[in-house]
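Here the complex is missing one protein chain, while the rest keep their positions.
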Amino acid sequence: MRVSVEITRRPEIADPEGTTIMRALADLGHRDIEAVRVDRVIHLDVAGDDPDQVRARVEEMCRQLLANPVLEDFRVEVDE
Amino acid sequence: MRVSVEITRRPEIADPEGTTIMRALADLGHRDIEAVRVDRVIHLDVAGDDPDQVRARVEEMCRQLLANPVLEDFRVEVDE
Amino acid sequence: MRTAVVVFPGTNCEKDVVHALTSLGGEAELVWHRETDLSRFDGVILPGGFAHGDYLRTGAIARFSPVMAEVGRMAAAGAPVLGICNGFQVLCEAEMLPGALIANRDLAFICRFVDVEVTDTSTILTRNATLGQRLRLPLNSYQGNWVDPGSDARVTLTYLDNPNGSQGSAAAVSNAAGNVVGVMPHPERASEELLGSGDGLVLLEGFLQSLVPA
Partner (left out) sequence: MTITGQPVHRRLGMTDDEHESVIRILGRSPLPAELAMYSVMWSEHCSYKSSRAHLRRFPTEAPWVVVGPGENAGVVALGDGWLAALRIESHNHPSFVEPYQGAATGVGGILRDVFTMGARPIALWDQIRFGPLDDPKNRYLFGGVVAGIAGYGNAVGVPTIGGEIEFDPTYSGNPLVNVMCLGILREEQLVLGTAGEPGNVAVLLGKATGRDGIGGASVLASASFDDGSQEKRPSVQVGDPFEEKKLIEACLEMFEEGLVAGIQDLGAAGLACAISEPSGRAGVGMDVDLGAVHVRESGMTAPELLMSESQERMMAFVHPRNVEAVLVIANKWEIESAVIGMVKAGGTLTVRHSGEIVAEMPAASLADAAPLYDRPLRRPEWLDGLWQTPDPPQIEPADALIQLLDDPGIGSSAWTYEQYDHMLFLNTLCGPGGDGSLLRIRGTHKGLAVSTDGNGRLCLLDPRRGAARLVYEAALNVAMTGAKPLAVVDNLNFGNPEKPEVMWQFRETVEGISEACEALGIPVVGGNVSFYNETDGVDINPTPVVGLLGLADPIPIQLPGLGRAREGMEIWEIGPEPTQNLAGSALQRVVHRQLGDRPTAAQPEWAKQVIELAASLAHQVPVLHDVSSGGLAVGVAEICIASSVGAALSAEGIGPLFSEDPHRFILMMDPGAVRLPADLARMVGFVGGNSLSMSGAGAVDLGLLTATYQQAIPRRMNR
């Protein structure tokens, strides 16, 4: 099954990359951007056919490896 | 308006991050993952109220800066 | 004969490049990325480092620096333009060189000497080298993995033992005319036996000899 995990940086955690991109966009004339944040999406193909089981397994992977609990939150979506 | 841009890596382009994650997951015992691909999502807050205009402007930013046509495609979503 | 060595915010090899060039009798001057007139120079080097912190994509933001228009103009006029490491990445993003650079195969930074072979001697970088000549140069990059699907690019140097997954083992590529070259390993770091190798000198000499009064 195709699963996608959005890993988002906690709002209170600084995002130097987002800030730098925002400044670059401003230099290019896009001055009316109020905020830029960069996150990651991880797409996985997981064997299995029970969506709930698959979701549970992927959430486990997030806690183990994919997301950094200190800095990030994650959202798992099973697109059957 | 909140706009999110998904920057997806072209299929023919190698994805070292994806392969590394897949290997790491296997080490953790998750051996039945068939594919892992890592993409980026850029969230922007853009001033303006006309969704089509905002979309057009963000697509322009993607062509200019946010995506590299050699490596990536992009998909813009305006979540009003 | 003067060479402009461009400094973007985050560039860090600029003084090393000037040191190596001047030790060969060349004249080089640091130029801030906001400079808009390079007419007093006969060639340009974009040195290594982390322009704009490598944020978004390496070289993606630097490409829009004011100085880049001038770099483009000089390249079009046939002047020698060399991008080293991060400078290579900037030239790709600026579409002055084919392809792009992505993260190393093993997703780790690599700083060590690597062996490369000269595969094209008709560029500003390799004109003094011989075909098949082997050079020992320091690599120093996280995104040294060059890709260019369906490429017909001119590959100038290749790795003997591909350390980062680069397509066709390319360590350096040039534009069709051979006056714009991007090289991932650092010739200026191999400019003295005392530092472990002098193999970069033949490349930098080639660059200096390619300078012709603008």
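Which chain is which? They are A, B and C, in the order written, and residues in each are numbered from 1.
Quick note on the criterion: a contact is a pair of C-beta atoms (placed from the backbone, for glycine too) under 8 Å apart; a residue touches a chain by one contact, two chains touch by 3 or more.
Nothing here was measured: the structure is a model prediction, and the numbers come from that model.
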item: Contact residue for the chain not shown (choose from C:Asn12, C:Thr121 or C:Gln209); value: C:Asn12
item: Per the touch definition above, residue among C:Gly49, C:Gly99, C:Gly165 or C:Gly206 touching the missing chain; value: C:Gly49
item: Residue in contact with the excluded chain [from C:Ala76, C:Cys111, C:Ala176 or C:Val212]; value: C:Cys111
item: Listed residues C:Asn140, C:Gln167 or C:Ser210, member touching the removed chain; value: C:Asn140
item: Interface residues of subunit C (partner: the chain not displayed); value: 9-10, 12-13, 15-16, 19-20, 32, 49-50, 52-55, 106, 108-112, 138, 140, 142, 186, 188-189, 191-192, 194-195
item: Residue ranges of subunit A at the interface with the undisplayed chain; value: 10, 12-16, 20, 23, 68-71
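As a convention for this text, only the chains that are shown with their structure count from here on.
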item: Rounded Å distance between subunit A and subunit C, as computed from the means of their C-alpha atoms; value: 34
item: Residue numbers of subunit B (touch at least two other chains); value: 65-66
item: For subunit C, residues contacting two or more additional chains; value: 56, 61, 64
item: Subunit C - residues contacting subunit A, complex; value: 52-53, 55-56, 61, 64
item: Subunit C residues touching subunit B - in the complex, by the definition given at the top; value: 56-57, 60-61, 64, 92-93, 99-100, 102-107, 145, 147-149, 165
item: Subunit B partner contacts - residues on subunit A that touch it in the complex; value: 6, 18, 21, 24-25, 28, 30, 32-48, 57, 61, 64-66
